[in-house]
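Every protein chain except one is present and positioned as in the full complex.
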Amino acid sequence: MATPVVEQRQKLLAEILMEKGIPIEYRYGKEHEGVSDREIKNDPTPRANQLKNLYLNSLSSVNVEFPYWYTREWRKWDGEIPIIRRAKALKAAFSHLTPAIWPGEKLVMGKTYYYRGSFPMPWLSNTFFMAKSDDLYKAALARGGASAGEEAKFGAGGGNVTQDFGNVVSIAGKFGIRSEEVPALVKLAYEWKDKSVEELGHKYEMMVPEYDLKEKIMRSVICMFDSGYTLPQGREVINYYYPLAYGFDGLLKMCRERKDKVAGRADGDGLVGIDRLYYYEAVILVIEGLQNWILNYAKEARRLEAITDDPSQSKEYAEIAEMLEWIAHNQPRTFKEALQMTCLIHFAVLNEDAISGMSPGRVGQVLYPWYEQDIESGRATKEEICELLQLHRVKFTCIDAFASTGVVGGVLSSNTFNNLSMGGLNKFGDPEGNELEMLILEAGMRLQSTQPTLSCLYDDKLPEDFLLKCAETVKSGTGYPAFMNNQIGMQFLMGQYGEEGMDITDARAIAIGGCLETSPCTWKPLTLNGKEYWIPGGAGQPTSVGVHFIANPKVLECVLFNGKDHRTGEQVYPPHNRKLETFEELWQTFCEYYEMTVDCLATTNNIQHDIWRKNNMTVINSFLKPDCLDRGLHIGQLGYRYNATFNIESCGTITMVNSLVALKKLVYEDKKYTLDEMRDAILNNFGFKTAKEVGSFSLLSQVKREDGAKYDQIHHDCLMAPKYGNDDPYADSVLRMYEDWFCPMTRKYESLYGKKMYACQISVSTHGVQGSVTLASSDGRLAGTTYADASMSAYPGTDRNGPFALFNSATVWDHSMSQNSQMNLKIHPSAVKGPEGTRKLLDLTRAYMRKGAFHIQYNVVDSKVLKDAQAHPENYRELLVRVAGFTQYWVELGKPIQDEVIARTEYEEI
Amino acid sequence: MVESLQGLIFDIQGYSVHDGPGVRTLIFMKGCPLRCEWCSNPEGMHFYPEILFRNTKCTHISNHCSRCIEACPHGAIQINPNYRDSDDVQLLLDREICHRCKEHKCLQLCYFEGLRLCGEWKTVDEIMHVLQRNQHYWGRDGGVSFSGGEPFFQPQFLHAVLEACHERKMHKAVETTAYVNPKTFLEIMPFFDFAFIDIKHMDSSLHKEKTGVPNDLILENIKALHVSNYSGRLVIRMPVIEGFNDNDENIEALAEFMKNVGLYEINILPFHRLGASKWTQLGKTYCYESKSSTAEEKLYHIQDIFLSKRIACYTGSDTPF
Partner (left out) sequence: MEIKTLHHNDCMNFCPLDVAKGLCRRKNELTLIDSNTCDCYVKLPKCKFCVNYVASGDNLGICKAEKDEPWAYPEMIAVTCEMFSFA
């Protein structure tokens, strides 16, 4: 905070400059208008802070309440129509969730009664627990006798339960479960034997002729994971519209009326016309379940009101009860009620399926009607709204996802990617960035946490003060908001969803699902107290589905070694038996292997997803998303407005580009080395020990072999070969060639819904895992170490000409051909210091966007701090960093990813 | 003739935010008439390419590499006979020989970037290629800054680049010692929209003692520039060197000078040792190795003196541009 002396100096300076006619907007020491003085109020409110601290103190915890009741009810309805059977099971599960309300909470409810709770869904995926049942039983037994006082250690791992302790058993080094509940967990897993989406899907995917290749690809980790039963939904934008506009009673009424209209009538649709009756019946059942769930919380609030001595706390419980009793039936009346409504809908959707990346969308625009009317009528102050938004952050930060275990650690780094979008344009083309969104940013600065992570839909039309506030928030060290190019995103949407009727108006409703998955949305008219508003919301299927994370450098490795994976010794692809005498032949072979990969993964995953849609279709998300309620069809019957959402994800693009460039230069053009010499160097890891021998997959700790010197020259030449990120046309033209092939290629493949697929270019955390199974590469990267992160970031240390050169390299191709691109930049705090630094950060961002780039995000952090945090995690429980599309607590990241973040080139002042 | 004209450049920094308004591209030009003892860019002094030896990258001790020693036809690279531990340099270069060497075979055989050539001849077009790319990213306030070394040390080249920048409507700034031929100085300065001019000391003999040159030419140039109705923004810069120019007497004299000339902005820069490693890489001794960074109180004290004379004084990177 500025001391009086400093203020006096600043005042004097300003006076002198003004006398001399220096433009007043550049006056020293004064913040730009609209940017609040962070030095004064960068703390959360005491209430929000207390609830956030509870989070920091809590372990990722699992119970089996929801799966127990789901399974118990499901068993009862053998022979019932699948969607009705599922709706009944969901209703039973929601109706039996035990409510837990904490003192100080204004927004309540959650996935389970644990603060940071989640649960497995054995009807999706169960083999892990069956395979591990012996271990789990043994652990549970051993734990029974452990001392009561033994406590989990916080430090490396954060709130993850990395090992067993006390009466707690660790699952997959991440979740803790009470040892008494382990037998129930294992029993539940066996109840779904031969019935889960995983097992049924597997039974049928084996019938695909190319299944054998697919299995080899999975074993070699060329592909990261199956998407059909791991995360069948997510990386999409939720739609809160219907409950907000009609209230749950209104929706029940609507469904009952529609049911009467469609019962027994095909209305020209001989395939699914009659199904509409069952759909509406299912929606009625789940809404009743949700109402029971909400009212159970209301009942608990009433109980607490009665037993609480502190009169003000007791009154707060009463207010909670009253709020819930109202919104269990009706349209919300106030901003607080509306915000609570969105929270509970969000938790309801997340409890229905294994989901990562259910993005709340443009919340600041969805809730604007209530904000405007509360502020106008004096019902609420901005400060009160800002506190509610901080409490909202706590609620979202507590969201945990129990997906199949390898996915949680290896892909997600424990994040659940609930991404809130801001800015962009409204239905009529006017810029957003409204007052409520300014408060969302403010709340994000004051209560710094992982979720919701924020995204700014950058458009040149957006108000400057809003953009400056975004830049200022980035500087606070949270890593959010990321900037996504609104216009490029809209172009992508029109290109991909045009066949399903996407027009310019719906394209303007764009929002980001998951990290940075451009998602199709739409507008709906909402009436509040007689005034009409158009609010945006998701209208598309998940984009977490399709072919997930192909390790591009590993495919290239297989090309060099005639289809063989030297790590496992397995012949993955059929041998091509080519000499690879020209670069063109090399490239051609790469494309062929790649397309074989996509093909077998697409067909097998299509079958998994088809089992999902038949037996495990969403009912809750399917009534929220337009146009299911209108048409009486669920997700699996193409009830959503936009269905061409399945995508093909790549990983390690830049490592692959650099490797191709080095081969082109050193082998094919300069002919300095033969391909065999290159293969030899790769197999011998350029004279270094393997990461396994060193015991670390980190970039920073690789060690040379005693006799390694003979590879020095080739390693040097590989490292010095042209690299992406330096505005060098030699390297960048290979990126361009790749993108011009890759993006159109993905559209040749078809999802189970008969829609074309498309390219998705993010890495999440897979660049660490897939790097760990890849040999050294011809760009000079050593075996087992990470790939370049994201899809547009340079490999650490290779961008030697500064960010402008990097930006030019990144924009040699048309980003609107792809769902996204991803650029992570690390900037030293000194480079963006002060109000002028904020402007300069915005200038930098704007310039990149104007080049046609899709995305950029920043880590404003000093690497020295990160190194210290690695050595002393106990001192850094709250340190946040930006990884590849999400903000995460440093201590909850794996070491290879931590090392990669440290190694990223840091732009700073000399 | 512009095509064949070349300048000796030792770095181009793409993203600079503390050297003039907005986001800037910094061009570091080699060659300088001054020999400031505290210099933080010592690789900018000489007007010829020099070899930097980076001890931490050298694998002579760790891996018995001696390729550069064997490759040098002049025997200019030798093992340091006094090497004891990792704080000592592993190899010694005979700079006199290296200066005359044209082949630099050693550079091609060093695979670890232990040896690096500092200073590259570039044409105006090559510079403009980078600047035109970067122009897109500068935002509304930024532009190109010329630094060094002393940009005026290569006046013809500087002039040619400035003309090309001018044609493309770029904002141009300079960091100069103003120790320049007055005619050249007044001819070229009008190209700059923004200028930092260093005044290291007001006493000419003390100035000469620590920088190798007297200050008369510098002060005269500043006066003449002001009289010429220079339309750019002129900010004086002064590195704060403890025990040399940080006494009140010198500060008051400087303020007096500025007042008389009609200048009202100064940026005082705290001393830091960030250049130390480069002195070592050049095989030179840095006599400020053990000096500590300027204390904040000292900076504020100097700032207060200027402010009391109604001169806007900015400390370090805390500037309004």
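Order of writing sets the chain letters: A and B. Residues in each chain are counted from 1.
To be clear about the criterion, a contact is a pair of C-beta atoms (placed from the backbone, for glycine too) under 8 Å apart; a residue touches a chain by one contact, two chains touch by 3 or more.
Predicted model only: the values in this text are computed from it and were never measured.
Q: Which displayed chains does the hidden chain touch?
A: Checking the complete complex, the chain left out touches A.
Q: Any idea which of A:Glu180, A:Asp630, A:Glu693 or A:Asp740 touches the chain not displayed?
A: Checking each option in A:Glu180, A:Asp630, A:Glu693 or A:Asp740, the one touching the absent chain turns out to be A:Glu180.
Q: Among the options A:Asn167, A:Gln340 or A:Thr589, which residue touches the chain absent from this view?
A: A:Asn167
Q: Based on the whole complex, identify which of A:Lys52, A:Lys88 or A:Arg116 touches the chain you can't see.
A: The single option touching the absent chain is A:Arg116.
Q: Go through chain A and note every residue touching the omitted chain.
A: 54, 57-62, 64-65, 68, 72, 75-76, 95-103, 113-117, 140, 148-149, 151-152, 161, 165-168, 176-178, 180-184, 187, 296, 300, 304, 307-308
As a working rule, only the chains that are shown with their structure count from here on.
Q: Could you state the distance in Å from the CA-based centre of chain A to that of chain B?
A: Taking the average C-alpha coordinate of chain A and of chain B, the gap between them is 46 Å.
Q: Which residues of chain A touch chain B in the complex?
A: Against chain B, the touching part of chain A is residues 5, 9, 12-13, 16-17, 20, 22, 26-29, 704, 708-709, 712-713, 715-716, 727, 801-805, 807-808, 830-834, 836-837, 839-840, 842-844, 846-848, 850-851, 907, 909-910.
Q: Using the touch rule from the top, collect the residues of chain B that touch chain A in their complex.
A: Those in contact with chain A are residues 12-18, 22-23, 25, 63-65, 111-112, 133-134, 136-142, 264, 274, 300, 303-304, 307, 310-314, 317-321.
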